[in-house]
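Heads up, one of the protein chains got dropped from this complex, but the rest are sitting where they should.
The letters A, B and C name the chains in turn, as written, and every chain counts its residues from 1.
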Amino acid sequence: MKTGFTLRNVHFKNRVFVASGTFGYGDEVQNLVEVGQLGGIMTKSLSWKPRDGNPPPRIAETPSGMLNSIGLANIGVHAFIEKKLPYLRTLDTCIIVNIAASSVQEYCDVLGLLNEQEGIHGFEINVSCPNVKEGGLSFGIDCDRTAEITSRLRALTEKPLIIKLTPNVTHISRFAAAVKDAGADAVSVMNTVIGMAVDARTRKPRISTTTGGLSGPAIKPIALAKVYEVAQSVDIPIFGIGGIMTAEDAVEFLLVGASAVQIGTANFIDPSTGVTVAQGIESFARQQGLNDIGELVGALDARRDFSVLQSWL
Amino acid sequence: MKTGFTLRNVHFKNRVFVASGTFGYGDEVQNLVEVGQLGGIMTKSLSWKPRDGNPPPRIAETPSGMLNSIGLANIGVHAFIEKKLPYLRTLDTCIIVNIAASSVQEYCDVLGLLNEQEGIHGFEINVSCPNVKEGGLSFGIDCDRTAEITSRLRALTEKPLIIKLTPNVTHISRFAAAVKDAGADAVSVMNTVIGMAVDARTRKPRISTTTGGLSGPAIKPIALAKVYEVAQSVDIPIFGIGGIMTAEDAVEFLLVGASAVQIGTANFIDPSTGVTVAQGIESFARQQGLNDIGELVGALDARRDFSVLQSWL
Amino acid sequence: MTLCNADVTGVREVAQGVYVLSFRNPEVARTVLPGQFLNLRVHEGLDPFLRRPFSVYRVEKDVVEIIFQVIGKGTAILAGKKRGDVVNILGPLGVPFGIGGEFTKAILIAGGLGIAPMPILGEHLRKAGKRVEIFVGARTVGQLALHHLKSPHVATDDGSRGFHGTVVALVESYFKEHPQTDAKVFACGPTRMLEAVSRFAQASFLPCELSLEGEMACGIGICQGCPVERINAERRYALVCTEGPTFDCTTIRLREA
Partner (left out) sequence: MTLCNADVTGVREVAQGVYVLSFRNPEVARTVLPGQFLNLRVHEGLDPFLRRPFSVYRVEKDVVEIIFQVIGKGTAILAGKKRGDVVNILGPLGVPFGIGGEFTKAILIAGGLGIAPMPILGEHLRKAGKRVEIFVGARTVGQLALHHLKSPHVATDDGSRGFHGTVVALVESYFKEHPQTDAKVFACGPTRMLEAVSRFAQASFLPCELSLEGEMACGIGICQGCPVERINAERRYALVCTEGPTFDCTTIRLREA
């Protein structure tokens, strides 16, 4: 069974990754998970300086999902290089470093520094970050800024450059098209959906920042629709993300057009979900008589004359 | 306990309504539900001509929710006036007729005809409909078209005019502001979220139109955030909708700024949910020592310096 | 129509992965007619989220029974119920089989779990003075649940019991030996079987009612989620939950499986 795939100049051993912010820096789970069985690890988002993150409460359970407002707590790029990268280099899997920043220049600085390091296979860019220049509105909802970040970073690296898109926009495929034109090798679809939870009795929001990011199985239908929208209109490899708990969920993402998937929130239920899913996809493909998991990519049997925003809802 | 509220020239006995498309035309459930205990009934969306709706499968269960693609199957405005309205007039609750159309003119025709009828207390406008002139892209994602529909309809009626917004946009509050300026009395927030479900084994979408509308508790966090966004930036009454199953859920919507709520998908689990919720809100308010349910509206105890699209997700 | 909790009086496995769940509810027991169904909420949580529809299988005094196969979360939870637990029921729902009319003989055809409405249907037919002949098909002998069926004719796909072949082939061979003119056909089972039954009945000029399945949310006509395409009708679709689940086979177009 052919399980792997290639992006730019990097070969990944399979199509299952763990999503940024849901697997730490890989070292926390060394006793529980055979990370060598993953296609790769997306690290927690890194910024130039360490970030404390938001005050508690940072998480709240919601129906079939959770809300988070971690505030991108992270150790900063220097501590990462010093303390985490040496360990990550010993792992038998690919390391994709996820980058978050509050200015275009900060994205460039972080990537520039990391690009010189050994043992990093690619970059995933989290654009769901407040742009301080624009009053803190997220880069990720501004198509021009997203494209600008992409082209600036493209100039800095020969490694795979993956832009992680936010679902909180009307037309996600326009963003995918823009970053493709700006030189991205792939897009990750999707980050969390803006959501909110309230305690009726105390009248307080359940997370300290009032609103936060919704993840988990609750958003799987939304994520599938976003991946499908991108796959239908832009020719670019997609990492499908959102609510994947099982191999069957992952196959659904491949069918609608994802070249690979990432496991996020499910890691909090079981950090070895990625390994189980990778094995599960393989046996599913075997049962279906396939020779290459890639045969599932985009293999949905659907009417093609239907646009996601054209329905009577 | 004061439970009611007034919109334009109509007084509603309480703040709990049933959402369009989830309660039929009220007659199907006469033996199960005391509809007189509801603030009002939003009818199934009506168009000028009857609509067959989409082929099966039209629904699929998803984690804590469901996907639907009914295709606005409805009996058309003439049959409604002839066959359904006489019964609805006998009910001791308010009737809000929901209107869907594929052109601005059709919206006007349907509302114009209904506005002459006895026994209709107001109109809710479903703008999540494909605009045939614009290649079928939904009116509801186009702020100018949404405002145009609103002002055209405003000119035709003195009854409450409520615009039902779609969540599938970047800035829902801009739509709320636009329809307020165009003369709307209130907004309903929100319609379903675009989603998709796939059968991994057959490789087929689980609903015939590939994508559809996600509803139910899964989307409650999204709906709360959308209502909060509108309430924070536009001074207009809001009907909060999305995943309400219990009185506590409803109170959450009031706290974030909804003046009233609508019960949708929960009716499929129990069509008397609205009645239970109305009673539950009342006893909740009594426990909290309130004299008027309205004291809960917007009473969230949150940091105000935080915009929904400004977070590090 | 009632919407309430009912006390489970027992669950028993009657064939491979096939269970009968019984619960006490005098109102349903008194009013339900053959072919009607109940929409069950298997528990209070959100997973599974929607109700699950099941035909009424049998009624004894105040106790109502359904029969089902474990195929997913909902049926797995039902199979795990114990006496003293509750299920939340909504029903009886839908249009029952038409058991009145001129015919003298009823031909009941069931494929797999299509046997579900047959015991109660057979009983009502006999009470109405009809003669009843029942044909049951299954993939293999272990999946047959023949309890409460009077002298059924049996077919299995693998020949492990009775006729070797489909249940419709069995019916056809039966009809060759015992030609029937004054009969009405009642069938429930997988779509492909229903198609074959429908073709057979129309070729034999026999009236025929089919019990359909389809994805359902509400079960009571308020979600419009359960259409079935109609033939030569003004309205293109009928709702399985309120205009069915039983339909005259000449009025609807079955969905491809």
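What we mean here is this: contacts are C-beta pairs under 8 Å (C-beta built on N, C-alpha and C of every residue); 3 or more make two chains touch, one makes a residue touch a chain.
From a predicted model like this one, the values you see are computed outputs, not experimental measurements.
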Checked against the full complex, the residue among A:70, A:193 or A:300 that touches the missing chain is A:70
Touch assignment to the omitted chain, from C:6, C:46, C:63 or C:212, lands on C:46
In the whole complex, of A:10, A:29 or A:299, the residue touching the missing chain would be A:29
Where B:3, B:22 or B:64 are the choices, the one touching the absent chain is B:64
Across A:7, A:46 or A:60, the one contacting the chain not displayed is A:60
Across the whole complex, the chain not displayed is touched by subunit A residues 21-24, 28-29, 31-32, 44, 50, 52-53, 55-66, 68, 70, 73, 216-217, 265, 267-272
Absent-chain interface residues of subunit C come out as 45-47, 73
For subunit B, residues touching the missing partner are 63-64
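Everything that follows uses one rule, which is that only the chains that are shown with their structure count from here on.
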Chain with Cα centroid nearest the overall Cα mean is chain B
Taking each chain's mean CA coordinate, subunit B and subunit C are separated, in whole Å, by 36
Note: subunit B sits from subunit A at a C-alpha centroid distance in Å of 33
Whole-Å distance, C-alpha centre of subunit A to that of subunit C, is 46
Within subunit B, the set of residues that touch 2 or more other chains is 62-65, 70, 216-217
Each of the following residues of subunit C touches two or more other chains, namely 46-47
